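All protein chains of the complex are present and in place, except for one that has been dropped.
When the chains are written out, they are named A and B in that same order, and each has its own residue count from 1.
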Amino acid sequence: MSILTKMLKKKQVQRKNDNFRQKLDHSIPGELLIHKDYQENISRIKGELGNSADLGIRELKIGPYQGALLFIDGLVDGKGINEFILETLMDKKVPIEEFDLFQFVLDQTVALGSVSTITNWNELFDKLLSGCSIILLNGCNKAISGETRGGETRSIAEPTQQLSIRGPKDAFTETLRTNTALIRRRIKSPNLWIESMKIGRVTQTDIAIMYVKGIADEEIVNEVKQRLNRIDIDAILDSGYVEQLIEEQTFTSFPTTYHTERPDVVSSQLLEGRIAIVADGSPFVLTVPAVFVQFFQAPDDYYSRFDLSTSVRMLRILAFFIALIGPSLYIAATTFHQEMIPTTLAIAIAAQRENVPFPAFVEALIMEVTFEILREAGLRLPRAVGQAVSIVGALVIGQAAVQASIVSPVMVIVVSITAIANFSTPVFAMAISARLLRFALMALAALVGFFGIMLGLIVMAIHLCSLRSFGVPYMSPVAPFSGENQQDVFIRYPIWALKYRPRHIARGNIVRTGENQKPAPPKHGNSHESDDTKGN
Amino acid sequence: MNSFIRIFMLLIIVIPLLGGCWNQRELTDLAFVMALGIDKGTGNEKYDVTFQVVVPANVASSQNGGSGGQGPPVVVYKSSGNNLTEASRRATKKIPRELYYSHTSIVVIGEDLAREGILGVLDALDRDPEFRTTTVVIIAKDRKAEDLISVITNLDKLPMNRFIKTLEATEAMLGENIKVTIDDLLQGITSSGKEPVISGFIMEGSTEKGTSPQNINTTKPPAMITADGLAVIRKGKLAGWLDYNNARGAVWLMNKMQGTDIDFNWNGIKDAVSTTPFLSNTKVAVSIKNGKPFANINIETAFKLSEINTDFDNEDPKKIEVLENRVSAQIKSEVESAIKQVQEYKADIFGFGENIHRNHPKIWGEIKHDWGNQFANMDYQINVKSYYRESGLRGKPFWSDLKK
């Protein structure tokens, strides 16, 4: 592994020296001040944007003074501009005596919540391109920007990836502000802090870091900021970019950051001391640090009663293992350890395999790969065709392949159980890692049977134990084991007994529930009766 | 450092190539030996060995997989050799697949061989990692093992299940046979104070008809496999058989009784009352009395009334007491006659010697060399206590009403 990282590092150094990069950059020098002549400014802006068609320019006359309103069409809320800038600007009577035009416009005419003064070009383009309106005034070497962000965005919809039976039904959208608002709405505490930054030399994407002050570990917060600041890339098009740039280890199939599209999940994780990273343009919010067991906690777990959610969680872990080793168990048992299969079953499998020309490993590989292709195709296909493909797929896998003696019926069962088990992992990123490792384990099983599977699992365990997510051991609180953090691992304690936040993540303010939260019937058996007697 | 990692990676890449798949065998490359029959050799070799190999396609109910065979579920191959390995390796000349013993569930030994001595075949069964020592051993009474192995049966598609399930059923319901595994057999043979027993099987009817499909295509199979008797083994040789009540007595004494029926006469009618003991416990304490070993045997059992074919008031405590005594007496006489017969064989199948060894190790050191004779002459005392529990769904039998 380290050869690869070294090679990558070398390349990075080379690239830094490359001048080519500079051309892609925002090439306007930041120090340059805005010119006094507004026409010059307009032509400069036009020039920089290459006369782009979506640049809207509205010449203004404020009394005797000239000016212009600039905005990017589509990014701004047109109605807002009309009502709160244009109307007020035009209606205003300009006083005749000497006065500061700029201050007048800024203070008295722009009826917007957020207005600011811009002095340099860099800032001007930033604001303009993120949906603000710019007012240029002749004779002023400053500009006014008004917050008019708007335009068409997707509205809040139901989650599409992480469904739940019970619990809130809203999901994040592509707009950063909406997303932070969804979280803020749930945690109405001044301690919920949001820090923002821009990443991406070209895209200038807004990134927000959210955490609950006093619960989150300051060190981890700083570490997150540091890693985000370190990012030097042209574009951030989704939080997935950020994820790949800040995670601790690239060469692992396990996700070391958690992503979700559910605001309720992010809120609960913030309250556990985690830190959320929201990227503009992505409906998936990252939370760090992430630990292994977290990927088996579904939102439903907390909304339904503890006995149910505990057993369902156990089921999920079992399903994960089935998804991981299902086919390799089949291969190992049928080609190495035939003594393990009960006699009648062994004979039945032997009978089914009588006409199958391939060894078990190849048979399993064919089926698994076919299934993966079907799944991938199903994901990409237009919805109307999807139905048809799944029917064809079911026929190919289930019926025809067996009748054509390419695979045995048992193999079909194994593959389908594996596939279904795979879908029961709540987070796709973890499910996909089981999918990948499954093939490695199948190869090992074909090589040396159970010995191979066990070796694979041991290597996997070593790997998992060596992973860290922002300094937190990935397998905690199982390894290193901590008894007090077991409240929400394999067994989900009743809500009143979830007394502490996970200590390996949260730092301050550790206690969650008050004393005596265990629900109990009132102490005097029948309270009505006692009331009655008192009344009498 | 880099070079080491390169070597490391090279190892990882090369090893699978070196690998091949030594232990890898597809299910279809294996001939599942379901039952193994061992007989005294007819030719020059010491043993004739028969292998009952399953034909998977004919067993599995064939919907999709398999070609939906019509033939018999098993095929029997025969081979011979001076030891089991030789015979098994020679058999591969006739069998197109590799013989696979992990699913072998029964070993049948022919009576001729059993009389001559079975020690020669046991090590192979014990040592082979494929072979399970939980495999059941039986003796083909008055027959060759080959005959029993070749019969195909109804009710159970796999003929070997026939033996196992019959044994289990009779062990639970009648108590004249017990399931003896290779482990038990070896334990009995190696222990200095104990000898093993093996259940016997006979075949009723003709071998020729038993091997043809005719045997399963009729409601009255011409050839039938039946559990029959317990073989007493002494120093690895068949010393003699225990039949019916003697076998049952021995099973009582070995504390292996799970259930049986005890009948006796009443009102002059033969076997008019039938009882079924369902719980029992046997305790044996062996000591030395008058220079001779002496066994104190205590049997306790609880029974139900299962049938009354005469006028009998089973609601009268006094009658019940009589009933209990009759059952006890019956058991006692069975056990007594079993001991007498086993003493004739000089084979301590009850583990009296082991009992002395465990409780009086010093005395055992003195007498163990002559244990066979000591056992044959030892005294014993049998106490049986039986307890009546219930009488099924009815109280008094209808016979009591008939009289009026």
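Note that contacts are C-beta pairs under 8 Å (C-beta built on N, C-alpha and C of every residue); 3 or more make two chains touch, one makes a residue touch a chain.
Operating definition for what follows: contacts and distances are computed from a predicted model.
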Identity of the absent chain, which is to be given by its UniProt protein name, from "ABC transporter", "Spore germination protein KB", "ATP phosphoribosyltransferase" or "ATP-binding cassette domain-containing protein": "Spore germination protein KB"
Contacting the left-out chain in the complete assembly, out of A:V94, A:I194 or A:M454: A:M454
Touching residues (missing chain, whole complex) on chain A: 336-337, 339-340, 342, 448-452, 454-455, 458-459, 461-463, 465-466, 473, 475, 478-481
For chain B, residues in touch with the removed chain: 1, 4-5, 7-8, 11-12, 15, 18-19, 22-23, 102, 129, 132-134, 183, 186-187, 190-191, 357-359, 361
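Here, only the chains that are shown with their structure count from here on.
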Length of the line joining the C-alpha centres of chain A and chain B, rounded to whole Å: 65
Chain A residues touching chain B - in the complex, by the definition given at the top: 2-3, 334-336, 338-339, 343-344, 346-356, 359-360, 402-403, 408-409, 443, 446-449
Residue numbers on chain B that touch chain A, as the complex places them: 2, 5-6, 16, 19, 21, 23-28, 30, 32, 34, 54, 56-57, 59-60, 62, 64-67, 100, 102-103, 105, 130, 132, 158
